[in-house]
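A protein chain is absent from this complex, but the other protein chains hold their places.
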Amino acid sequence: MAVLFRVRYSDTDQMGTYSSARVLEWFEHGRTEFLREKNLPYALIESRGVFCPVIEAHVCYRGRARYDDLLRMNVSAALCGKARVRFDVTIVHDQTGEPVADGYTIHAFVNSAGKPIRPPNWFTEAFSRGANNTQ
Amino acid sequence: MAVLFRVRYSDTDQMGTYSSARVLEWFEHGRTEFLREKNLPYALIESRGVFCPVIEAHVCYRGRARYDDLLRMNVSAALCGKARVRFDVTIVHDQTGEPVADGYTIHAFVNSAGKPIRPPNWFTEAFSRGANNTQ
Amino acid sequence: MAVLFRVRYSDTDQMGTYSSARVLEWFEHGRTEFLREKNLPYALIESRGVFCPVIEAHVCYRGRARYDDLLRMNVSAALCGKARVRFDVTIVHDQTGEPVADGYTIHAFVNSAGKPIRPPNWFTEAFSRGANNTQ
Partner (left out) sequence: MAVLFRVRYSDTDQMGTYSSARVLEWFEHGRTEFLREKNLPYALIESRGVFCPVIEAHVCYRGRARYDDLLRMNVSAALCGKARVRFDVTIVHDQTGEPVADGYTIHAFVNSAGKPIRPPNWFTEAFSRGANNTQ
């Protein structure tokens, strides 16, 4: 699934393009919209006592994006191993398709005490449903 | 009391100076150090179930500060009314004293349920002790 | 004019609501959309060598907003004095209208060398056109 968004002024730094750290906030925004489309809003997941902290993140910075540029973020996801979920993200300029950044994050499942858990059935079922968990 | 700090790259935006929103993060950093000096670390305050959310903030942007500039932040504070605390902050270039930004934040006291409370005695006593609650 | 947006995870802090500094990033986002609607995109303004740095900001924090809450930001603006523009912003919960935060920012006009200037005619004309510069 795809998310359109614009580079905010606060996303820029003095190099005149987006700040490297902000890409991880964009990825987070992408995951939020991905899970909403799965009928699994992350706020709902946390309200059920399940948290998905990032345990690994990787970003390749591919090209410039300036303030107010309209970007398109493609997000896909897959369960990996017994207790991990991985989100793959690609960000391009919406008009030209020129690459901006891509990468992935890997998440664990923990309960509200921070203890690792297996993803609950309601999660894996909703997550695996439909064909839209691939780009 | 005074805090020395440097402008981080992530504090800048494409205008080449510090981002307007980051000043409120600097103020927050100043409050943390102010309260630590009062032997009232804010982490301790929260661990006792007392929270001090910002209810009002004001910033005057006085001059440029660039990446890696060494800045000096002066913080003073006073209880105001029955259930408010106000922090006044001035940020200048450490070497020249040239102004960067100043302003204040006003905070309420709430319990862990978010309900307004009076500041506990242990807070007001530690807070009022000594002469260092003025610049 | 109004902008709808959601609280991002990165907008929250450990108090479980939005971070006080992020509100100034939201205001910035609101100004961007306000100026776009005026056919005066801020990126265009800067590309013509005119910059509008914030010289004063004020925020009143009115109520909680949690991760993923849908908020509505109303923005209005007016030229004030000879060389200032002021944006007034009100943020509420979209569904209930419950207040989240409001405030204003005041901006100067400077050229690319950082020297104060009067707003150019093309700015004031586009800015004053139409009735949508009030809420």
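All chains are identified by letter, namely A, B and C, in their written order; residue positions are counted from 1 within each chain.
Rule of thumb we're sticking to: contacts are C-beta pairs under 8 Å (C-beta built on N, C-alpha and C of every residue); 3 or more make two chains touch, one makes a residue touch a chain.
All figures in this text were calculated on a predicted structure; none of them were measured in a lab.
Visitor: What chains on display are touched by the one that is not shown?
Guide: A, B, C
Visitor: Out of A:2, A:24, A:44 or A:117, which residue would touch the omitted chain in the full complex?
Guide: A:24
Visitor: Have a look at C:16, C:49 or C:116 and name the one touching the chain we're not showing.
Guide: Result: among the candidates, C:16 touches the missing chain.
Visitor: So which bits of subunit B touch the chain we can't see?
Guide: Listed in rising order, the touching residues are 6, 8-10, 25, 28-29, 32, 41-43, 46, 66-68.
Visitor: To test your reading of the contact rule: which positions on subunit C touch the chain that is missing from view?
Guide: Contacting residues on subunit C, toward the hidden partner: 9-10, 12-14, 16-17, 19, 21, 66-67.
Visitor: Considering the whole complex, not just the chains shown, which residues of subunit A touch the missing one?
Guide: Residues of subunit A in touch with the missing chain: 15, 17, 20-25, 28, 51, 53-61, 64, 105, 114.
As a convention for this text, only the chains that are shown with their structure count from here on.
Visitor: Fitting on CA atoms only, what is the rotation between the copies subunit A and subunit B? Please report it in degrees, nearest 5.
Guide: 180
Visitor: With centres defined by CA atoms only, which chain is the most remote from subunit C?
Guide: A
Visitor: Quick check on this structure: which chain has its C-alpha centroid closest to the centroid of all protein C-alpha atoms?
Guide: Answer by centroid distance: C.
Visitor: So the centre of each chain is just the mean of its C-alpha atoms; given that, what is the distance between subunit B and subunit C in Å?
Guide: 24
Visitor: Based only on mean CA positions, could you tell me how far subunit A sits from subunit C in angstrom?
Guide: That gives a centre separation of 27 Å.
Visitor: So which stretches of subunit B touch two or more other chains?
Guide: 17, 21
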